[in-house]
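A single protein chain has been removed from this complex, and every other one stays in its place.
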Amino acid sequence: DRCGYPEVVYGEGKTPEQIIEVFRAQQAAGQACLATRISAPHAEAVLAAFPHAVHHPVARTIRLTSPSSRLAVTPLRDGLEGHKTPAVLVVTAGSSDRPAAEEALETLAWAGAECALITDVGVAGPQRLLKQVDRLSEARVVIVVAGMEGALPSVVGGWLSCPVIAVPTSVGYGTSFGGLTALLGMLNSCAANVAVVNIDAGFKAGYLAALMLRSASPGPQES
Amino acid sequence: DRCGYPEVVYGEGKTPEQIIEVFRAQQAAGQACLATRISAPHAEAVLAAFPHAVHHPVARTIRLTSPSSRLAVTPLRDGLEGHKTPAVLVVTAGSSDRPAAEEALETLAWAGAECALITDVGVAGPQRLLKQVDRLSEARVVIVVAGMEGALPSVVGGWLSCPVIAVPTSVGYGTSFGGLTALLGMLNSCAANVAVVNIDAGFKAGYLAALMLRSASPGPQES
Amino acid sequence: DRCGYPEVVYGEGKTPEQIIEVFRAQQAAGQACLATRISAPHAEAVLAAFPHAVHHPVARTIRLTSPSSRLAVTPLRDGLEGHKTPAVLVVTAGSSDRPAAEEALETLAWAGAECALITDVGVAGPQRLLKQVDRLSEARVVIVVAGMEGALPSVVGGWLSCPVIAVPTSVGYGTSFGGLTALLGMLNSCAANVAVVNIDAGFKAGYLAALMLRSASPGPQES
Amino acid sequence: DRCGYPEVVYGEGKTPEQIIEVFRAQQAAGQACLATRISAPHAEAVLAAFPHAVHHPVARTIRLTSPSSRLAVTPLRDGLEGHKTPAVLVVTAGSSDRPAAEEALETLAWAGAECALITDVGVAGPQRLLKQVDRLSEARVVIVVAGMEGALPSVVGGWLSCPVIAVPTSVGYGTSFGGLTALLGMLNSCAANVAVVNIDAGFKAGYLAALMLRSASPGPQES
Amino acid sequence: DRCGYPEVVYGEGKTPEQIIEVFRAQQAAGQACLATRISAPHAEAVLAAFPHAVHHPVARTIRLTSPSSRLAVTPLRDGLEGHKTPAVLVVTAGSSDRPAAEEALETLAWAGAECALITDVGVAGPQRLLKQVDRLSEARVVIVVAGMEGALPSVVGGWLSCPVIAVPTSVGYGTSFGGLTALLGMLNSCAANVAVVNIDAGFKAGYLAALMLRSASPGPQES
Amino acid sequence: DRCGYPEVVYGEGKTPEQIIEVFRAQQAAGQACLATRISAPHAEAVLAAFPHAVHHPVARTIRLTSPSSRLAVTPLRDGLEGHKTPAVLVVTAGSSDRPAAEEALETLAWAGAECALITDVGVAGPQRLLKQVDRLSEARVVIVVAGMEGALPSVVGGWLSCPVIAVPTSVGYGTSFGGLTALLGMLNSCAANVAVVNIDAGFKAGYLAALMLRSASPGPQES
Amino acid sequence: DRCGYPEVVYGEGKTPEQIIEVFRAQQAAGQACLATRISAPHAEAVLAAFPHAVHHPVARTIRLTSPSSRLAVTPLRDGLEGHKTPAVLVVTAGSSDRPAAEEALETLAWAGAECALITDVGVAGPQRLLKQVDRLSEARVVIVVAGMEGALPSVVGGWLSCPVIAVPTSVGYGTSFGGLTALLGMLNSCAANVAVVNIDAGFKAGYLAALMLRSASPGPQES
Partner (left out) sequence: DRCGYPEVVYGEGKTPEQIIEVFRAQQAAGQACLATRISAPHAEAVLAAFPHAVHHPVARTIRLTSPSSRLAVTPLRDGLEGHKTPAVLVVTAGSSDRPAAEEALETLAWAGAECALITDVGVAGPQRLLKQVDRLSEARVVIVVAGMEGALPSVVGGWLSCPVIAVPTSVGYGTSFGGLTALLGMLNSCAANVAVVNIDAGFKAGYLAALMLRSASPGPQES
């Protein structure tokens, strides 16, 4: 396994058969499975083989709880009212940033990390963010997903005292350059608590957040 | 003259003699004078010829009131307490953004536009900006000067209902790319009231803000 | 609302249902509605719900006058002969620059700003522009829309004494780089009265021009 | 304060007097102080005012333990033989990557995080890294500092099961583009546990690593 | 002929008829034929004319042994167990890098060079590479095919004492920029034995490896 | 000689001795000599050896009439009043564009082509250009030298019916990118009669203009 | 008219009706017509209206001799054996460079300039070029069309003593960047007789070559 977690399948350019084969091996080894970047038709084929797998069409992921079930978690997507703040909050600037945010949530769920989604707190409507600051400051890690100018992680980072993982998205037009402008903005954040991952890399953000929650177990990894 | 204002000297690569010659001609024509991008030694030489000229070493400008004095204005730089909000506010993210902000203020002063400076309200310290929102919303035009990720114009634009002119600065390191990252962020602002000028172009921001204040006089310009 | 204007829907990636929902809420609140980046089939679905809405297929916008009708304006598109010059003129270099220009006009109409279109005055046919200089100098704000080398805002800016908002378009081939070359040319304009917005951002140009016309109402905004 | 830590001074373009003033205020408030990007002559002037401050010439930092001393930590720089592995390990590819690594170590020391330096384990000498894998896998967070092709974080990330913070450096020539190539390599790491910060941003890496170690205290921050 | 080998057809934008015509002429001259970048339907048309030609759908190549058959070689693709290490080994980081690797193998086969494929030894699973080091060190030239961060050639180069030809692939997303990031990483490799070819240029890598194996025959070439 | 003209020395990185040696050989062969990119101290050393050579400090050139004198020409630099329009006109946008313009003039003089300089007709002052249109339309080739947005060649090209050679200069700041923005503007000119050379390549423009004037002599060149 | 030639239609994004309308007006004024970037279906529609027009599917042009027929010219495309060398030669590096070359030829034919095509003399087969040097040196202007590394104009320019117009094409893969690499190579040519136009701008090259042949008629242009 990689990094203490079962290996994750990068679905781009793989056939459903290849994915099913990896999942079979992982299930046999008692591991939870995750595949990302899965198209709708491929997902259907995989679900036919694993009817208990969870396919998320916006995240474009399929995950499969390990038989021993230790990691069963469901992300909170419909508001946090009446809920205790989970360890990880995933925040989006606009509704188009949803796919990368969902990929992060599904990765967190697969990794067994409690998590929730807060949407549409982009900087052009500043009151919306202000209303969430108290909630956000209760999380242990916050993932911020934003396209266009990518300013949101800086603003969120300025309010919080926990690590912020910034995910630039390919949302925008003209000089948004497929997410490059958002990425550059995040790398140059004047908030010091902002770490950055690749454009649209919701998976990496979720994976890193889950790692940050565990205290790393000593000893070299086996694979 | 162009655009209704006397022509402005771009000092880069000009000798003091060339600048003095233009100023002489403009004074003779009863115009106010402005020169930008003036080095300290060049400024000294110009001041020797025009002892009443105002040299601002951080802005790197020299300006000279027209004999008829209609345009005499002094920017407010030491806080607005006890002052009525002037038409134009110039806001900086950090103290290194000062030179471009000062170039804007000196241009506004030369153009006869009341203006003031508010510094250090960068997004990493969000309470500082919140304290200024009421004041900022009283201005008719706001100029926002920021480097690094250039997020401040988006955030300010989100709070205000007047035009915001964004000036990216060459402040930062690594992937700030001499102001390019800030510029791209500003161009992709999700706040719709943000217009952008070139990197470090405080002069252009000040000039445009002054134009926005006047109701443009009809009829073609002479030159 | 933001910036004194009702919020505008960015249609990219939204379903007709989402757009209709926002429009319903805005109508209920007595606001005028605007949606940009709407595909033809989506427009049809929205028009079915709001038969009085105006869909402009080249601008790819839908707008809906507020019930109180204060803002009803129709852009002049067929020449200005016999008309008083409106406050805002939108100028294109070539016929391919039309979509961004129309987006600006529709935004101006939605915002209640009188406006007109002047087409095809690109720099390769200089007499065409010369014939328009008198007319252009009567406007209070001029929006210039150009692709390829993006030289037109500089040339127009040189003739006028009002603010010029430059909109680079993704028109061209080879090294036009989807509008980047036009954008860079506009940012480096040696005319000081030129402000710039993102590539193809006709909406932003129209929005800013409308803001420049009003004297901004004091007091912080609610949202 | 910002993010739960006392505010850090970015020394670029500040006078020694400005730095001393901030330090005075922070000391008065009982906080530990840190300034980064301090030139040698400026450091001398600050040390004259604060003789107990620690100046690190390679890191180009000055730090000053808070009067209450809670945070006193000394980075291990001379090998780990005979030492327990500290929470954070800072690893460099080559000897030219030292400055960014030292900036990270000094930031960690200021933040009270136990840390050590391991140098020169670049990918061109693979046995050197292999010898360190056991040690590295005992850390809770690993910071990897590398220039040129920036491959080291991928390789280290592949061996470990804790978060890896990658710091690209401006070391190299030709197409290293001042660290851009290393940055891009790190963002595209096929190891999922790699987060990235700006080029030469040792400070950010140290700050984030320290944040990851603490369990974030709930409640909004004051500033 | 070019470079001592019969000329190779670059199939992009050529009709099957054009390809068949060149192959006819080369066969008549007793030469082996190779065409690259051939789509499936074009391949079918060419195979109809040359039933003995070998079409490789992943490599997108067609090759045709010369009548004199001197160059008949079959690449080893199913593991090297029980085989002597051939002169050239082609190594991929991940399974998506296959097409460029297959293009290299087919070129080597056409050129008469013994070769084999080793897949999926990417840096995120370091033990897989370690298991191959002994085998790799028996080759005379190693071709390394990798996308994303392109770190594999550096790591392989660090273990070996023969020339390594690095082929960046357009595999990845976000800032992988269609292979540019991998290319830059390879050019900046701190391993000195790494030469680089264009993105996805498996053909060039195979061609160069074959040239390196021969002792170059003296005398100028004819064409 | 190449292209019918004696070979030209590119002075960058050459010692005065190297330049003198080439000039000696060319003089012996009865050729006119030209060296470009010559620093002031190097020029002094060359002039000591060739007292009749013409050094132009702004152009940074040295030229030396051939003994047979066929090519003796002096560029007109002080206005064309009272002069017949020469075959080539060199036009600058601003005074900082002078060095590249002078390099073109000196190259034309060396090549025996009648030429003149017209300065400061940049697009921000459109009347200045209008006054020159009649004069410009009498030339056989026009060279336009401009930095910043590089719009002038488009505008001039729109007025004229002869070939226009555009020389971008490294004049500007921020996003002028050392002349790249001007270059891109010129390549994308919507005037079809505009050819482009490298940034600051006054020499190439002058050389090409001279070639365009001659009817090319048939037969292959010797060298 | 523009530049002394009747205006040329840029077909991209125009309807057949728009093109027909312009052609009608130009025919009425006794001018020859040219339209570029015409798709096959659009061409069909235009040809239905003008049965005598010449559509070239590879060039993607339509041209129509003026009624007075002064400009009737047919490019030589099948080799020059037995022909006198025409004034303009158009040379391609490879067969994929054909479209831009054909656009140049059709433009030359429309402008009444005698011209011929020489294909496939790319630098990888140097004897092919050597065989053409005598022929090429008889032309008055040579247009060189090349993609990939764009080396051919430098090599051709080195052999000739006439102006060379270089047309970069978007032929290539990987780092050819859609013709940018070829363009940059051509701009940096160490042959001084090379002028450059935009990527794939065969039209501009043909237009400029035709202008170079005429002695420009004095007097300002009308339009």
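Each chain carries a letter (A, B, C, D, E, F and G) given by its place in the written order, and its residues are counted from 1.
By our rule, contacts are C-beta pairs under 8 Å (C-beta built on N, C-alpha and C of every residue); 3 or more make two chains touch, one makes a residue touch a chain.
Quick caveat, the model's predicted, so the values are computed rather than measured.
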Visible contact partners (per top-of-document touch definition) of the missing chain: D, E, F, G
Contact residue for the chain not shown (choose from E:F23, E:F50, E:Y173 or E:F203): E:F203
Contact footprint on chain E, counting only the chain that is left out: 2-5, 8, 133-134, 137-140, 157-163, 165, 183, 187-188, 191-198, 203-204, 207-208, 211-212, 215-221
Those residues of chain F which, in the complete complex, touch the missing chain: 2, 10, 12-14, 18, 168, 170, 178-180, 183, 198-201, 223
Touch list for chain G against the chain that is not drawn: 93-94, 122-126, 148-151, 154-155, 157-159, 172, 174-177, 180-182, 184-192
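The working rule: only the chains that are shown with their structure count from here on.
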Shortest walk length in steps over touching chains, chain B through to chain F: 1
Interchain centroid distance [CA atoms averaged], chain A/chain G, Å: 53
Euclidean distance of C-alpha centroids - chain C vs chain F, Å: 42
Per-residue overlap in chain D, given as positions that touch at least 2 other chains: 2, 157-159, 180, 183, 187-188, 191-192, 198
Full enumeration of touching chain pairs: A-B, A-C, A-D, A-E, B-C, B-D, B-F, C-F, C-G, D-E, E-G, F-G
